Structure formats: C-alpha cells, structure tokens
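What follows is a single structure, and I will ask about it in a moment.
For this view, one protein chain was removed and the others were kept in their places.
Naming follows writing order (A, B and C), and every chain is counted from residue 1.
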Amino acid sequence: MSDSIFVQYIWLVPAVSLLAAVITAIAGNRWLKQQAWLPCMLAAAFGAVWSALALVVVAQADEPVAFVPVLEWLTVSDLRVAYELLVDPLSALMLFMVTFVGSLIVAFASWYMAHEEGYARFFSEVALFLFSMTSLVLVANLLMLYVFWELVGLCSYLLIGFYYTRPCAAAAAKKAFVVNRIGDFGFALGIFLIWVTCGTLSYRQVLAVDQGLQQLTAAGPAVLTTVCLLLFCGAVGKSAQFPLHVWLPDAMEGPTPVSALIHAATMVTAGVYMVARFTPLFAQAAGVGTVVLVIGCVTAFIAAFTALTQTDFKRILAYSTISQLGYMFMALGIGTVAGAVAAIFHVFTHAFFKALLFLGSGSVMHATGGELNVWRMGGLRKYLPVTHWTFLCAALALAGFPLLSGFWSKDAILATVWQASGAATQLAGAVGLITAALTAFYIGRAYFLVFWGEPRDRAIEEQVEHYVRDEAHGPPEPLIMKAPLIVLAVGSVLVGAVIALAFGGLVPFLAGAYGVEPLAHATAEHDAHGHAWGMMLLSAVVALAGLGLAYVFYGQPSPWPDRLAEQLAPLYRISVNKFWLDELGLILVVRPMLAIAAACRVLDNVLVDGLVHAVAAVPAWFARLALRPMHNGLVPFYALAMLLGLAVILTLVLFQIQGG
Amino acid sequence: MHWLLLIAVVQPALAAIAVGLLPLSRGQSRAVALGSSLVSLVLTVILCLKFDPQAAARAQFVWAVDWFGEGGVRFALGVDGLSLWLLPLSTLLTVVAVLSSWESIRDGARGFYALLLLLETGMLGVFAALDIVLFYVFFEFTLIPLFFIIGIWGGPERRFAAVKFLIYTFAGSVLTAAGLLYVLVAHYNEHGTWTFDIATLVYQTTIPTEAQMLLFLALFAGFAIKVPVFPFHTWLPLAHVEAPTAGSVLLAGVLLKLGTYGFVRFSLPLVPGACHEAFPWVATLAVIGVLYGALTAMAQEDIKRLVAYSSISHMGFCVLGLFSLNHQGIAGGVLQMVNHGLATGALFAIVGMLYDRYHTRMIADYSGMARIMPRLAVLTMVVVLASIGLPGLNGFVGEVLILLGAFKASWVAAMLATAGIVLGAYYMLTLMQRAFFGEVREPLAGEHAESAGDLRWHELAALIPIVAACFWIGLWPRFFVERMAPAIDVIVNRSTQVSRNESTSKVIRLVRRAPSPEARGS
Amino acid sequence: MPVEFVRNYLIISSVLFSIGAAGFVARRNLITMFLSVELMLQGVALSLVAFGRAWGNYHGEVFALFVIAVAAAEAAIALALVLVLYRHRHSLDVFWWQQLREPGTTPPVPEPVEEAEVSTEVHWPKLPPAGIEPVREKETIDVG
Partner (left out) sequence: MVSIALVAAACSAAAFLLALPRGQIGTGRLIGYALGGVALLLIWLLLDAVPGRAGLTVITYLAGAFAIVAAFLMVTRRSPVASALWFAASVVSGAVLMFAAGAQFLGAATVIVYAGAVIVMFLFVIMLAQQEGWAPCDREAHEAPLAALTLLFLLVALLGAAARYRPAGPYVPKPQQQYVSSVAAIEQKPHTAGLGALLFSEHVVTIEVVGTLLLVAMVGAVVIAARRLIVPPPEDATNVG
C-alpha cells in the first residue's frame, strides 16, 4: 500500500495549503482582491480529492499502516524530530473529513466574507489553518504533533481576532489562545515524560507494543498514568472539555465560517483524534479511562444544560459542540478499540451536521444583518428556504432523529458505553441518555424560535425582507452558498446510515489502525448488535420526545417556557449564567494571578532593589560613622593619631624582631 | 581567510574613531555608522557560511599575535561552535540599533554613533576572544560605551541608571576576574607553564575539588549579574527604561548574552563537578527568574519595563537550559541566546518606534494601533509570537530544547518553566490586545498626527531582517544546531566524564586531550 | 667606649624623647608644644652623641651639632608664628585653629570661650605687660 502515489505524496495536501496561504498572504490585497479565496479553495479541494483517493487506497490495502518520511527537522544527539507522516485508516479518515468539510466551508466563506475588510487576510489564515490541521492529523512525531497543535491554536487566535478592532473579539482571541496554552502546558509535559522514558518521540516506537508501550509500563504504573493524564490535559484544552471549555463560547466572536470550520468540525476534534491515536496507551493506563469518561460526561451534561436557556444563536451551537465532544470523550473513556471507533464515527458525522448548523446560522446572520438574539428572530423559513431545510436536516441529525447520521453515531457511543462493565459507565450511560434528550430539546428550541412562528421584532423583519428583495448584493441564497449547505445536508442525512450499515460502523476499517485483526473484531462486534437494537429504540424515543417537547414549548406560542422558568427558577438561573464558570475562572485564576503579579512588582521595587541599595549603602554608612569624625581639625589629635600608630607599630616590630 | 574575523571585529572600532574625530554632520556620521555596521554584518554572515560544521569544536578563522611580549597574553581571535551564531546576532542588532536611532537621535549624533560602533567592537571581541585576558578586557570594555550611551542620551533618570548599571555589573565581574586569575594559577601549578589560551586553560586544568565550588561561585557572581539571574536583576529594568532605543536594543540583544556565554565558555567546561552540585539552587534561581519575571512583567504599565522583565524571564530559561548539562539543554540554551537577542532586540526597536511617534511608553495610552500602523502591527505580532515560543518561529526551538534538557535534569524545574511559557503567552498577548487591537485611540492624537504614519524605510529595514531570521531559525533549525553540536559534545563529555569520576570523589584529568588548539599556527 | 655607657645614654635619651613626644600631644598651649618638640630634639642629640662615642668618631657629634642648629632655626620661625597666631585670637590655645576639620562634622571640643578665667591660686612671678596696667574684673569659674 505504501507504494501508491496517493500515500507516498500525501504530504502534498498540507504543502498545497501552505502554498495557498503564502500566495494569498503576499498577493492577496494587491492582485487577488475579490478572487483571494481561490488559492485557498483550490488547495482545500485538491486536498479533499487527494485524501479521498488516499482513503480508498487505505481502505482496500490489507496492510493499512504506512510511514512516509518527508524531512529531518531537528536532530540534537539522541533527540530526533522528523516531519514524518503516518498514513493509516484513522489519519486518512480525519484528513478526508478536514479537507472535505474545509473546502465546503471555504466555498461558503467566499460568499459570506465577500464585503469584509480583511478578505485576503481571512483566506490566508484559513489556508494556514488547513495546512496545520492536515499536518496535525498526518504527522507521526509527538513533537511535530505539538508544533501543529500550537499552530492550530495560533490560527484560531488569528481568526477569532479577525475583527480586531472589536475589543470583545480581541479579548476572546487572547482568552482562546491562553486557555489552549494551559492545555498545551500539560500536553508538553506529557511529551517530555514520554521522551525521557522511551528516548524517542516517533509514533513508530511509542505506539509499538513491544517498544514504547513496554518501556512506559516497565517504568512503573505511575509514569504511564501521568503520561496519559498529561496528554488528556492537552486534549481537554484543545477540545474544550470541562474545566477549559470557557473559551469556545467566546470564540463565536470570530466570523461564522471560522466557527464552522475550526470551532465545530476540525480543530476541536484534534483532541479526540489525539486520544484516539493514543488509545493503546490510555487502555493500559489504570484509572485514566474513568477520568476521561467522567470529564466527557460532565462536559456533555453541563454544556447541554447551559444550552437550554442561551439566547445567542451561535452560542447555543457552541455549547452543543462542547456537549457532543463530551460524548466523544465518553466513548474514548471506555478505553476499548470499539469506544475509540465509536468516537471517531461520531467525529465524522458531527463534522457534517455541526458545520451545516453553523453555516445555517451564518446565512441567518447575513440575512438579519448580524442579529444573533434568537428571541428577536422568527418565521425565517419563508425568506430563506434552502437554509431552513438544510438547517432542519442538520438539527434532526444532531438531535439523533432515527436513521439520520447523528442517530447512528450517538447510538454507537451509547451502545459502547452501556456495554462496558463498571458502575461509572452505567451512570455515564444514563447521563448520556438524559443529555441526548436535552440536545434534542435545545436544538429543537433553536430551530422553532428562528424558523417557525411569527417574526417577533419588526426591525429584524424589515431587514430580512429588504435583504431578500434587494438584488444589490445578489440573490439571498446564491449557488456558491447553497451548494455547500445542500452537500452537507445530504452528508448529515446519509453518512451515518451508510457507514453504520455498509462499513459496519467503521470498526473493521479503523481496527487496522490499531493493529487488531479486523475480522476477529468484527464478529465480536456483530453478536453485540442484537443487544444494540434495544439501545437504538431507546435513543430514538428519547430524541423524538425531546423534539416533541421543543415543538410544544416553542413551535407555537405557549405559556409553558415562562411558567417553567418561574417554577424551576434556581435551575433556570444556573443555566442562564452558564454555571458561573466564567466568573469562577476570573475569581479563582485570573484575579489571584494579577494580584500576585502586582505583589511581585512591588516586591521587586522594594525588596530586591532595596536589598541592593542597602548593600551599596553599607560602605557609605561605615565611613560616615567611623572615618569622617576622625578629621576633627585638632593638630594635637592628628599628632596623637600619628604618634600612637607609630608607637604601636614600633613596639610590635621591635618585640617581633627580638623574638619577644 | 582568517583575516575575515579580524576585520569584522576591528573595523567598527576604526570607523568609530573616524566618526569621533572627523567633524561630520549628523547625516554623515549615521551614514558611516550604517556602512561600517553593514560591512561587519556581511563579513560575519560570510564567516558563518564558510564555517566548517564538523570542526565546530575547534576554533576557526584564528588570527593571533603576541600582545604582552613573548609567549604571554596574545591578541587571539577565533570562532567555534559556541560563539559562531552570536557574531552575526551582534552585527545584525548593531545595524538595527543604527537604523532605529536614525531619526530619534538629534543632538550629539556623532558621539552617539562612535560609541555605538565601539560597543559593537567590544561585543564582537568578547565572542571572538580566544585569550583569557583579551576576553576579560573586552568583557569590561563593553560597559563603557553603553554607560555613556545610557548616561548621555537616556531618559530622565539616566545618570542614576547608568551608574547603577556600571557599578553593579562591574562589581560582579571583578569577582570573575579573580576566578579567571585563579584558573591561570591553577594551570601554572599543574603544568608549570603560563598559558592564556582559553581552550587549553579550560580543558586541561584540573581544579582541586575543594576549590571547585569557590571558583564556580566567583565566576557565577560576575556572569549571573550580567545574565541577569533572579536576585541580581534589578539594574536591568532601570537601565532599559532610561536607555535610548539603540542602547536598549544592544543591551538586551547582546550584552545579556555575555553572561550566559561566560557560563558556557568557562563555568560549564571548567568546573563541571561544581555545576552538578550547584544545579539545584541555580535551577531554582533560574525558575524563579522565569516565573517572577513573567509575573512582574504582567503587572507593568510601561512597555519597555514589560519587555525588560520578559527578557529576565527568557534568560532564566537560558540559564536553566545551560545548567541542565545535557546536549539538548545546552544546545537549547545557546540557541535561546540568539533567539532572545533577535526577539527582544526587535521588541525594543518597536517600542522605540512607538516612542518616537507618541513620546509615551504607557500601554494604557495606546489602543487599536493595528488600524493606524498595520505593517508595524504585523511585524510586532510576529516578534511577539516568536518571543512566546510559537512553533514555526525561533523561540519555540530554543524553548523546547531547553525544556527537554531541563526535564532530563529535573522534571520539577521543567514543569515550572513550562508554566512560565503560559504566563509569557498571557502578558505578551495582553500587550498586543491592549496596545494594537481594540477600538482605535491614538495617544495625544493630533499633536503628532504627521509623524504617526506607518513604518518608514529605515524602520522596515531594521525589522525585516530580524523577522526573516526568526522564521529561518524556526523553520530550519538543523542548520544552526548542527554547527554548535560538536562544541557542545565536548562540554557534555567533559561533564559526564567528571561526574562519573566525581562518584569516585577524585577528579582525574580528562584523558582524551581536548581539541589541540590551532591557536598557535595562524 | 664601653657598651654600658652607650646603653645608659640611650635609655636616658629615649625617656627624654618619649616625654617630649607625649608632651607635644598632651598640651594645648602652643609654646609648651614647641618646648616639647625642642626636648625631643635634645633627646635625639644626646643619643647621637652616645652613638658617636660608641663608634669612636666625631660623626655623631657633627650630626648633633647640626640638629641643634636646625632646632634653633626652627624655634625662631615657630615663635614668630606663635606671635602672629596670638595676635589673631589673643590666646595661645591650639583649639582655636580647627579650620582643617571636615565640614559638617561636629567639633569634638567646644570652641574655646573668649572669657579668661581666674583661678583661686595666685601665681607669682607674673611679668606685667609692657606698660599696660593689668585690669582685673570678675570672671566666672567654669566647672570642667
């Protein structure tokens, strides 16, 4: 398999994106003005096609893992860091997802960002993001993974801070980067620990059962657990899990295509990909599985619960992303290959419908002139038909409407969670089901509030009508915008079913990545299916219940939402205030740090500087005290001093000589 | 080809004398200064390209002549793996310094540029010196021009800052002189011959175990103050705040490296046993320096002070890397010296440019500068990202190597130092957010409206090469690391050799004679 | 000359010299200080003579002779100075002349007070000043 050109030249995908980024950055403003999106689009499209073909090659190959060395980046005696790519089912799948969804979003963005001020800058940063994301999923060296991990963080910083003149955007960008850095802090330490224990950073050795894994386990149980926990810490930072998820809702300050591409489909899944990639390590590490499970579960529930009462359209979707990521980490927490495969399956389907949801919100925002408050919109289905129908498909998929892709992937996760033994997993399964219901409810709420009912705000309604009728800036829903929506809608409807039925839930395909006999595994999987039918039924019922409730509450004007809000006032307040996590973070982390900083500053001026001046003052003080009064101007005193000195010395010398 | 180094080092001094004596106008003197520094830059770049990587442990381009009579002190210049990259750094930053003070220095420009060129010779001399006395002469000589630059063209409190800087640094380096003298004597006692060549002294002298720690402390005193290591840093913020832009660029860019260069040239190879012993508390000081520098930087209002404390934090990294005494640590330390020089030099130049336009350094005064000066904003963004160690730029390579080395030495120190990176990201990006992003508000708008244009040619010419160097080191570090690796191997072998013997509590002389000094044959 | 002779003279001259030195340091009256200096010179001259005799040649005495000559010259100049100083402050007290003191330091000895002081004991002989009738008015006794 490694001889096929698609695998051998897989490095072309990131290379082309990098080239596009450089070209757009240099030539963007001056020559490409309106066509600045083309290089990025071409790169993404080329990447999509190339990775699709690579995926096909990998799928057919019997020995699906191939290492593609590209260049030696840095060698210092025993440290060898090489830009070496690994093509195997997992990375090929992720690569295809990133490039395919990426190209659709870039197409949409070319329309959406058409009249923005930094048009070329946007597309060069997106191209740079595609380069770093594709490299991240392909690279086969832990340090290079860290390099692109940080580069992806940089791109999200630049793109969130795209409207840099808006203070809240700048603050959100900084917050995103710093929180990511906190995650990377743990990730870096994990890498260092691996390097110190295994002496190498290349996946080839670290993931090899006989070498890396054996050295890690040999180094004692604590080392492997610490390594996995530290790596997971990086994943928590990047994929916005419980303690470090505060940056994702603020990241919505960036333009919507960015939210779709980075903060929904690709970057946030980097953490899931990394944990999936290192599942062999996580499986061996005692206790780490439960930590991942718990964190995933807590994140899923909190995010879903907060999303219930959010008024900002994009923030609802942001919390929904966090919640879905929580699901994926729940699956990964099981620690089995099945769990990892389920998580990746969900990543794949989630990319489609979440990207579609965001693009839908983008087109809505475009129509309402940047208005995001869900309560001020309403009845937009008349004006934006394509957006409405595609949004509906995505919403149903997210809610887990039977037979749609969300249903299959979420069900796979819930199935693996329920099958796994242990009390924690049973509890997690229950929470998973509740969260599924909440998911269905809040996405239904968002859908009905935005698209159904009567427009609640006159100003917004005129704005939308004016937008739809006025041909000045082209049709409300031009083809370049509709095409990606439709493709994504088809994807979010069919992908789940196709994969679940035709490819056996990706299990045989991805098993190759973990060096497990695909066949043996498949059979084990099959008999478990019987039990799964019950699970499918249950999750379908839960989804429909959620959607129905949402229709009851928001489909048509009803007093229920307000009445419920009063009765469950405390819960409502918790949800609206997002569990006060932002404020907690401020009080527990940021304020003390700034206080310590101020203390350090004062300490520096007073203590350390004072100490130095004190040392410098000692000689001056001694002179003033002892030496200066000696000169009192009296001749006899001077004579006395001289004579006494002479006499004493004379005595000493004479007695010394005489051997006295 | 050995004259290449000689001319690069001596030529600025001749130009300085010319600028000083001839009655040149402001324009002429700055033109001569720019010309001379450019010549040096070109020469050092050629030197780096012609440098033979395999023989990096041995001094190349050696030019030696007897200075104090026969067989005694020699005026010997040469470059080896350790000092190779510091030469182009010094010449590049001098060019940047000349360019960044193109418009800002009005009165006494002739004297200013003469001193700047003298400082360049001093810096290059320290890095290229092969003779211990010549090293110390240049080591002290660099203080004088900078003292006058800060003292005459500085800010309001310049005299106090200049005096404090001079005395503080000089007090430390006097102890170092004592240390170096002891080495000479120790060598004489052991071999019976007087030699002043650094390579022979450092690699062939056996320091008796009881004197090792004492010698280490003596050397540490001088170099630690210059680095500056944590408790000895209070002169730096004051000197930077008061120094003119060019002074700050060179002070932060190169003079701080004299300390770490001293460590790597003398302390590490000479008394490795003591370095092992001292690692715990040196690492603590370094880590405190990292965290303390970062935290104090966070609380600063004045940009220059913020950058000064950030350079304390970065140099803390350097020291941590050097004293971890393994290949990665030392390679990271040496590389971080160059990286920090580039990043902080550029930052100070940028602060200088802002100061020339608005005559204020308070962060609170600036907001939304990116809209007014997009080119400056882009360049500042790159330099800020380089200084917080973002992959793809030079800071990352240095810091990762240091942290890997430090982690091998002691995981606690590495963990705390990595926390330093997070703090670094916080205060640097806060600076970017508050000064360059957010809604546009020019400090004292209108009064300086005309000069508030985006970067002029001389400012661009100053920053572009640095940014290019940052990308080059960040994207292709092999080129740099492999040229210093052999020199570092010698140090690491000596320290592992000694530490292995240390366990037998008897220091035996290094069996494999260190690279025979080619210093004799020119 | 036998060694005992030389030793005796050395002892005597060293005692004279030491007393002279101590005197110069202890006394505050200018004239007494100069007298002490003269005494020191006399002590030295004596020891020179002793050594001259010990070596049995005249060099000791020649040297002593010149010592005496120089002492005389020095006495002349010194006394002239004393007169000038006396004219300034009408007192021979050496504490008047403290200009050498470091500015700002507190004077160790309080500036001597102008008023003269009568002790109960009358000491004769007292040479009446040239032609001026001594005026005797009431003075306070300052308790030390």
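We take it that a contact is a pair of C-beta atoms (placed from the backbone, for glycine too) under 8 Å apart; a residue touches a chain by one contact, two chains touch by 3 or more.
What you see is a predicted model, and the numbers here were worked out from it, not measured in a lab.
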For the chain not depicted, the shown chains it touches: A, C
Residue among A:Cys168, A:Leu537, A:Met630 or A:Leu644 touching the omitted chain: A:Leu644
Chain not shown, touching residues in subunit C: 1-12, 14-23, 25-29, 31-32, 34-36, 38-39, 42, 45-46, 49-50, 52-62, 64-66, 68-77, 79-84, 86-88, 90-95, 109, 112-113, 116-119, 121, 123, 125, 127, 129-130, 134, 136, 139, 144
In subunit A, positions touching the absent partner: 634, 636-637, 640, 643-644, 647-648, 650-651, 654-655, 658, 660
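In the analysis below, only the chains that are shown with their structure count from here on.
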Centroid distance [mean C-alpha coordinates] between subunit C and subunit B, Å: 68
Averaged-CA centre spacing for the pair subunit B and subunit A, given as whole angstrom: 37
Where subunit B touches two or more other chains at once, by residue number: none
Subunit C partner contacts - residues on subunit A that touch it in the complex: 628-629, 631-640, 643
Residues on subunit C engaged by subunit A in the complex (per definition of touch): 21, 24-28, 33, 94-95, 97-102, 105-109
Subunit B to subunit A touching residues, read off their complex: 167-168, 231, 233-235, 237, 292, 295-296, 298-300, 327-328, 331, 368, 370-371, 385, 390-392, 396-397, 400-401, 403-404, 407-408, 411, 414-415, 418-419, 421-423, 425-426, 429-430, 432-433, 436-440, 477-478, 481-482, 485, 489, 492
